[in-house]
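Just one protein chain is left out here, and the rest sit where they should.
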Amino acid sequence: MYDINHIYEANSVEEAIQRRIEQPQALIISGGSDILIGIRAGKLAGCDLISLYMIDELRGVSLDEDGTIRIGSLTSFASVTKSPVIQKYVNVLGEAADKVGGPQIRNIGTIGGNTCNGVTSADTASTLMAYDAIIELTGAEGKRLVPIEKFYLGAKKTDIRADEIQTAVLIRPESYRGYHGYYYKYAMRSAMDIATSGCSVNVRLSEDKKRIEDARICYGVAGPIPLRTRSAEQAAYGQPVSRDTVEAFAAGALKDVNPRTSWRATKEFRIQIQGELARRCLTEAINRAGGIWA
Amino acid sequence: MIEKQYKQITFTLNGKQVSTSVDVRESLADMLRREFGLTSVKKGCEVGECGACTVLINGDVFASCIFLAIWADGKDVMTVEGLVDTDGHIADIQQAFIDEAAVQCGFCTPGFIMSAERLLRTGKRYTRDELRKELSGNMCRCTGYHNIINAVEKAMNARLEAAGKQPV
Partner (left out) sequence: MEVGKSFKRVDAFDKVTGRAKYADDLCPKNAYVSRILHSTIAHGRVIRIDTAEAAQIDGVVKVLTCFDVPDRPFPTAGHPWNTDPGHQDVADRKLLNEHVRYYGDDIAVVIAEDTVAADRAIRALTVEYEAYPFVLDPIESAKEGAPLIHGERQNNNILAHSSLRIGNYAEAIKEPGLIKVEGWYHTPTVQHSHIENHICFAYQEQGQRVTVCSSTQIPHIVRRVTAQALGWPWGKVRIIKPYIGGGFGNKQDALYEPLCAWLTTQVGGHPVKLDVSREETFVNNRVRHAMHAHITSWMRPDGTFAARKLEVWSDQGAYASHGHSVAAKGMGAFPQLYPCDNVETDAWTVYTNKPTGGAMRGYGIPQAMFQNESHIEDIVTALNLDPIAFRRKNSMPVGYFDSFSKNELYEDSFNQCLDKAIEKIDYDRKRARYRHQTGPVRRGIGAALFWYNTAVWPISIETSSCRMIMNQDGSIQLITGETEIGQGCDTVFAQMAADTIGLRLEDVHVFTMQDTDVTPYGSGAYASRQTYIGGFSIRQTGQLLKEKILKHAHTLTRMPADLLDIIDGTIVRKSDNRALMTVGELATRTLYDMERSEHLAAESTYAVKSNAYSFGVTIAEVEVDIPLCQAKVLNMVNVHDCGTLINPQLAEAQVHGGMSMALGFGLYEELLADPKTGRILNDNLLDYKLPTTMDHPDLLVDFVENAEPTSPFGTKALGEPPTCSPAPAIRNAILQATGVAINTLPLNPHRLFEEFTKAGIFRTEQEVISPPSPGRSAEISRVTINA
């Protein structure tokens, strides 16, 4: 039994916002795979909760008229992976969501929860950041759009105001059209794990597939929040599809990463892995884009 | 003084509609064991890591230990008890677990069977590695998973064959 003082169930976004205003002390629970564990551990025991779980309008993936991909915040990882829109336009995100935990966790865990908890190891967060996703927040005043990089304020801190809930994650067409990507989750076992480090890379190649026009890379667990390594991206812009470019890209990534030593892994080990992930992810992203190697 | 909060919920449990008043603090696993005596729902970690409490909710696998009981309202919940028909006949997947010696201590077994049942219902053909992925949210310390994979593969092939599809 969970030590919950009171739970307020919202059945609509409006109701949730109303509850946020009335019960400022209450925590938001969407799927619960973090919150309930925090309650059981005692850290959140005795809390009040606002449950979003029954708000079905926040579930599902759709394509807006302008080509923006809209992922309702309560969409489960499994639904993200299964979505035809995701598979067609940003399959990397579906693949990243498919690396979370195991099948049960992928049914209860939500993309909104995965970003709102502000955790650097979140499997979908690095890919969303590599796609310059936009976070949609809805509050009493209406909607507010925040680029995902700005949404993260620090470890476990995100930019959600007292009257807001996250309602969607958006990916603009200019962020995904022409891009191909790859996500590598590096963990201590092949399922039911958190990433020791994750790396998501996407690239856009020139028409002849011999040059990198644009490249984006984002790591999980290379810093307190998901981290874009711009030095790597700069090292790839306009460069030929070649082993040398891959090496320069990896070297750039290592200039920017700042992993720390914890009992889970040493900084040196994470750096070894992160350099190698940059190589492998860029190589695979290029291959998926049909790149022709020099 | 703890002021207890209850909610009346109605849901389908193993094919029958049921209604109960539930303490909002209870997990679905707690409620199924306490209120409905469904002892197939096991608790091994209470944080969604071991899979022993796996049930189907609207046909998908969930760890019932980290699913609030109140959320079951309006849903279709199924446990291993629901696989047995009224004459006591067990399902093909249960028989396959017996035949393939996929059962040892038995504590993870119901959870595994529910995960297996979910994938069998898709009617898809899975390779052994794909089966491993579909079952990766369930832990077993007795079997090394080998016979569990065998059992699921066997039931899958039988269903595929029955549906006129080519078995693996």
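Chains: A and B, in written order; residue numbering restarts at 1 for each.
Please note the rule applied: contacts are C-beta pairs under 8 Å (C-beta built on N, C-alpha and C of every residue); 3 or more make two chains touch, one makes a residue touch a chain.
Keep in mind it's a predicted model, so treat the numbers as computed, not measured.
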Among B:Val61, B:Met78 or B:Cys108, which residue is in contact with the omitted chain in the full complex?
-> B:Cys108
Which of A:Cys116, A:Leu137 or A:Ile194 touches the missing chain? It is A:Ile194
Out of B:Val61, B:Leu120 or B:Cys140, which is the one that touches the chain we can't see?
-> B:Cys140
Name, in rising order, the residues on chain A that touch the hidden chain in the full complex.
-> 1-3, 42, 45-46, 102, 186, 188-194, 196, 247, 263-266, 268-269, 272-273, 276, 279
Determine and list the chain B residues touching the chain excluded from the picture.
-> 1-2, 25, 33-34, 38-47, 49-50, 52, 79-81, 83-84, 90, 94-95, 97-99, 101-110, 113, 128-129, 131-133, 135-136, 138-149
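One rule holds in what follows: only the chains that are shown with their structure count from here on.
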Dist(centroid_CA(chain A), centroid_CA(chain B)) in Å evaluates to 29
How about chain B: which of its residues touch chain A in the complex?
-> 5, 23-27, 30, 46-49, 51, 54, 57, 60-63, 66-68, 70-71, 73, 115, 118, 133-139
Touching chain B in the complex, chain A uses residues 1-4, 6-7, 9, 32-33, 36-37, 40, 51, 53-54, 78, 101-105, 107-108, 190-192
